[in-house]
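One structure coming up, written as structure tokens, with questions to follow.
Moving on, here comes chain A:
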Amino acid sequence: MASFEPRIVAFLCNWCSYTGADLAGTSRKKYNANVVAIRVMCSGRVDPEFVFRAFEKGADGVLICGCHPGDCHYIDGNHKTAGRYPMVRNMLEQFGIDPKRFRLEWVSASEGDRYAQVVNETIETVRALGPLEWPKRLNESDTASPA
Partner candidate 1 sequence: MTSYAYYPGCSAKATGASYEESLMAVARVLGIELEEIDDWNCCGATAYFSVREKLAMAISARNLALAETQGKDIVAPCSACYLGLAKANKYLKEFPETREIVCGALKAAGLEYNGTVEVKHAVEIFVQEPMLSQVKAAVKHPLTGLRVAGYVGCQMVRPYGFDDAEYPVALDTITTALGATPVPYPMAARCCGGSQIMTNEEVALRMSKNVLLAAEKAGADCIITTCPLCHMNLDMFQAKVNAHFGTNFSIPVLYFTQLMGMAFEASGLGIEKNLVGPSAGLAAHM
Partner candidate 2 sequence: MKPDFLEEIYEIPGGENIKDCIQCGTCSGSCPAAPNMEHTPRQIIAMIRAGMRDEALASNTMWMCASCYMCQSRCPSQIKITDIMYALKRVALAEGKAQPKASYMAQVFVDNINTYGRNDERMLIFNYYLKTNPGKFLSYAPIGMSMISKGLLSMGAPERIKNIDQIRKIVAYVEKDGTA
Partner candidate 3 sequence: MSKPRVGVFVCHCGSNIGSIVDVPAVAAFATGLDNVVYAQEHKYMCSDPGQEMIRDAIKEHQLNRVVVASCSPLMHEPTFRKTCDEAGLNGYLFQMANLREQVSWVTEDKAAATEKAKVVVRAAVQRVADHTELHTTTKPCTPATLVIGGGVAGIEAALQLASSDTKVHLVEREPSIGGAMAKFDKTFPTLDCAACILTPKMVQAYTHPNITVHAYSEVVDLSGYVGNFQAKIHHKASYVNNEKCTGCGACLQKCPVKRVPHEWEQNLMNRRAIYTPFAQAVPNKPVIDAQHCTMLLKGKCGICAKVCEAGAIEYDQAPEGTYETIDIGNVIVATGMKTFDPTPMKALGYGRIPDVYTALEFERMCHASGPTEGHVVKKTNGVLTHGGAAPKAVALVHCVGSRDKNYNEHCSRVCCMYSLKYAHLIKEHVPGCEVYDFYIDMRCAGKGYEEFYNRLLREDVRFIRGKVAEVNNWAIYPEEEGRLVVRVEDTLVGTTRRIPVDMVVLATGLEPAEGAKALAQTLHMSCSNDGFYLERHPKLAPVSTATEGIFVAGCCQSPKDIPDSVAQGAAAAAQAIAMIKRGTVEIEPTTAHVLEELCSGCQICIPLCPYDAISRDEERRLAVIEPAKCKGCGTCVGACPSSALQQWGFDDKQIYAEIDGILANA
């Protein structure tokens, strides 16, 4: 069958990573079309609920990008995101979702190349894990038997 095309939702912070993603565009850096981005004012705005909602609605991977520590437009929103990140990973594991499907990366406004690279890496990691189809397999454990 054609290689599995994962669907990934990305949450990008307005000041750094969304601008970095736009820079990847203006510099014509190519990356696969599996990732669609949602703009939030700060990575701190990303409620863990959004992550679970994305998986519940059929996403195979979720990526959050924020400013490098010290660069946050709101002083330390990114530190709070980093604080929530381990908790969300543990919960995903308890739901039987492989934590490698969920990723947090710092991308600055001038790192167009890095954004494209992070996106492509994430797609390949998730592609290797195969489709999640969490809604159908709510009880079956994902880590035990990846597709």
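Keep in mind that, in the parts below, a residue touches a chain if its C-beta (ideal position, glycine included) is under 8 Å from a C-beta of that chain, and two chains touch if they have at least 3 such contacts; residues count from 1.
If you want to know what made the cut, all candidates are chains of the complex that A comes from, given by their letters.
In this text, all values refer to a predicted model and were calculated from it rather than measured experimentally.
Chemist: Can you tell which one of 1, 2 or 3 makes contact with chain A in this complex?
Modeler: Chain A touches candidate 3; the others do not touch it here.
Chemist: Using the touch definition up top, name the residues of chain A that touch candidate 3 in the complex.
Modeler: These residues of chain A touch candidate 3: 7, 9, 14-16, 18-19, 21-22, 24-26, 28-33, 36-42, 44-50, 53-54, 57-59, 67, 70-77, 80, 84, 108-111, 116.
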